[in-house]
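Heads up, the thing below is written out as structure tokens.
As you look at this complex, bear in mind that one protein chain is not there, while each of the others sits in place.
Chain lettering (A, B and C) follows the sequence in which the chains are written, and residue indices restart at 1 in each chain.
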Amino acid sequence: MSEKKIKNFLVEGPITPEKIATSIAHHQVKTNIGAHDIFLGQVRADQIEGKEVIAIDYSAYAEMANKVFDEIREAAFDKYDLTCAHIYHSIGVVKVGELCLFVFTSSKHRAMAFDACRYITEEIKAKAPVFGKEVFENSSFQWKSNQ
Amino acid sequence: MSEKKIKNFLVEGPITPEKIATSIAHHQVKTNIGAHDIFLGQVRADQIEGKEVIAIDYSAYAEMANKVFDEIREAAFDKYDLTCAHIYHSIGVVKVGELCLFVFTSSKHRAMAFDACRYITEEIKAKAPVFGKEVFENSSFQWKSNQ
Amino acid sequence: MILRLKYFGMIAEAIAKEEENVEIQHRTIADLDGLLKRKYPQLVTLEYQFALNQTLAGMDEIIKDGDEIALLPPFAGG
Partner (left out) sequence: MILRLKYFGMIAEAIAKEEENVEIQHRTIADLDGLLKRKYPQLVTLEYQFALNQTLAGMDEIIKDGDEIALLPPFAGG
């Protein structure tokens, strides 16, 4: 059994713009970085059969999700020449207009940052055991699916 | 002669993480957005013939640069299904570790936000009449070139 | 043998349970799937995958005593 300590990639509630600013600021000491790419997922007010989504309530198989996020991040480092890569995904209620996913890649040159950010985002959508209930105005809901 | 008022895309000095946070926060009222992509250019401490870059001093043909940024932005709206697109480029001294370019695209779905952000960034590198002096520790400098 | 079962999202909702221990004689994920579909007929119409010890598992994978098995509905991350 590997005893590698897996980081926690899940954050309770929405990801705030302030958290993103703090994360960007922390990279200003890394003077070999020339390019950052940041992907943000934001909850949309979709209309579904005449009802409007007001929030998504996320849940996850936390231990497996953290393992998958860690594997995706390590695979990105293997595939691309990255300086840094960060992933944060919300758990719990994220209201419309709020942010639920923050992927942040940094590299010497822009191509690697762009490629890696997109790779990580696509992998998360396909592989992370995160589940979401789309909650409507009248408190009814439906289960969301990336397929 | 078109009398269209061209926006100013040039900002004096570095782009701050706080400006990025504020810009992200402003998009939380746009509830048709599902995905944002942000590209950030950061000044690198490159070693050139044994001397270390400590800053880039940017200048621009401002009227033309703003026209070019505006054309690139409009072309991105024509090519991709975007909700928003923003571009900010620094003018003046930007120290190593500080940010000199901020490209921010938003769309309903992620593919368009990713494609448009990369398109805009590549177009800026190729077409914007922005010039940069790489300043070294001993105050000597050399002119930077994207080619 | 005893298995630890975990249910998530619409699966947890459908069977009104988030986890349970089950004792089975069966040896593969397919065997377990058959048992669960008899126990919870509502699973028949639902879409899900199995994770065996936190890794996605095919129907022919062998289960061992003490394994943790999860039923995962479609992913919705991002």
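Methods note: a contact is a pair of C-beta atoms (placed from the backbone, for glycine too) under 8 Å apart; a residue touches a chain by one contact, two chains touch by 3 or more.
All figures in this text were calculated on a predicted structure; none of them were measured in a lab.
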Of the chains on display, those the missing one touches are B
Filtering B:K67, B:H86 or B:K108 for touch with the omitted chain leaves B:K67
Where B:G34, B:G97 or B:G132 are the choices, the one touching the absent chain is B:G132
Touch rule applied to subunit B and the missing chain gives residues 41, 56, 58-61, 63-65, 67, 89, 100-101, 121, 124-133, 143-147
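Just so we're on the same page, only the chains that are shown with their structure count from here on.
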Cα centroid separation, subunit A vs subunit C, in Å, comes to 26
Between the Cα centroids of subunit B and subunit C the separation in whole angstrom comes to 49
Rounded to the nearest Å, the gap separating the Cα centres of subunit A and subunit B is 24
Among subunit C residues, those touching two or more other chains are 78
Among subunit A residues, those touching two or more other chains are 41, 121
